[in-house]
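Only one protein chain is missing; all other protein chains are in place.
So, chain A:
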Amino acid sequence: MTNDHSTPGVASGRLSSAQIGSNFSELHPPLSDHEARVAADRCYFCHDAPCMEACPTEIDIPLFIRQIATGRPEAAAHTIFAQNILGGMCARVCPTETLCEKACVREEAEGKPVIIGQLQRHATDRLMAQGGHPYTRAASTGRSVAIVGAGPAGLACAHRLALHGHDVSVFDARAKGGGLNEYGIAAYKAADDFAQKELKWLMGIGGITLEYGMRLGGNLSLETLRKSHDAVFLAVGLAGVNALTIPGTHDADVNAVEWISELRQSRDKTDIPVGRNVVVIGGGMTAVDAAVQARLLGAETVTIAYRRDKAAMAASEFEQILATSKGVRILYNAAPRSLASGSITLARTETRDGKLVETGAEITLPADQVMRAIGQALEGVPDILAVQDGKIQVGEAGRTSVEGIWAGGDCASGGEDLTVTAVAQGRDAAEDIHKNLMGKG
């Protein structure tokens, strides 16, 4: 039996393996040397550059671009990695259009920023392709640090601590490291198994052990870690899902995060079930990632239903355009009202006096599959830690309310939930832990 766009209900293999492979190829193919030189030449080497300020990891962007322009992409990569050891992944997944490239003065001048993200990838790819690892560990300090979570925050923290000579034990609940880079980000942004390649490269620093299948609050206890290590860094992400009760039942009502995670782990993706008509509920990056990938798998119609208006949407303008260019319809001001077999009913909304209210109008869409992308929640965090607005409360450099425990990434308060923010938090916590451990010495 062969499935296609119009196969009713939920089905896998709507497209051939070859077609899916082509659909999921990289969003931005790597720049050639020539393209990189031409793009680098556009950088003005601004003073106190706005792009640098806009980067959560404060990469010296003008310097690394000048290094590319002068034929030294390897030196450029060193400049990047010194601030952001996951510079390779960030170059692929950063919403640069809302960060460095939004701040680029050429965006202001001509509406066309220097393509900083793609240049960063050019540099980092070059150095990583050389094999080996660009850093050497300091002499062992004899101190050990436990890190829970092998996502961007955990790995950035682990690398910086290992660099300083500490012994680092990283624990992760899943079967692989990388966190959302491995399980969450859209496949076409981290193609070619990049998350695992980067992880392996990062581990090249030495002094880091990784253990999988270790879940905090399950087979891993914070108390034990505190006793066995000199410091603990929590980077557990947001494992839970926000609750949303919608009246009615639907037999294909899935959690978008889990669906994406399965898709990411599938080899050729022909086994991933997707509806003929898909409705994604939400307005963030996860909603866009789910919707676009549903289309790439061969769904006939995909609609993102977002309860607020366009301006309020968390997904960037670039992401919204990407979605619509792939044939996704974005329905703004449409809040889920009820589910039924094969359909979803949405209540139309509007903002009155700053408040979201329903207008009374409704729309019912055919929906063979409903994907919920309405945000994730903190889960499994021990009670001894103070929590603020659903996240572990942290102060300067990720210090939690408990001495000896730091936290960073999506699970911690402060900053946007981005890979690059997680890297910055992991790195800064590592420096603070280092200072703390050596001060104790």
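Quick note on the criterion: a contact is a pair of C-beta atoms (placed from the backbone, for glycine too) under 8 Å apart; a residue touches a chain by one contact, two chains touch by 3 or more; residues count from 1.
Quick note on the criterion: contacts and distances are computed from a predicted model.
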Among "Phosphonate transport system permease protein", "Glucose-methanol-choline oxidoreductase", "dihydrouracil dehydrogenase (NAD(+))" or "Sn-glycerol-3-phosphate ABC transporter ATP-binding protein UgpC", UniProt's protein name for the complex chain that is not shown is "dihydrouracil dehydrogenase (NAD(+))"
Thinking of the whole complex, not just what is shown, which of A:D48, A:E223 or A:D353 touches the missing chain?
A:D48
Cross-chain touch to the chain not pictured, restricted to A:V105, A:I246 or A:A335, is A:V105
Hidden partner sits against chain A at residues 37-38, 41-42, 44-50, 105-106, 108-109
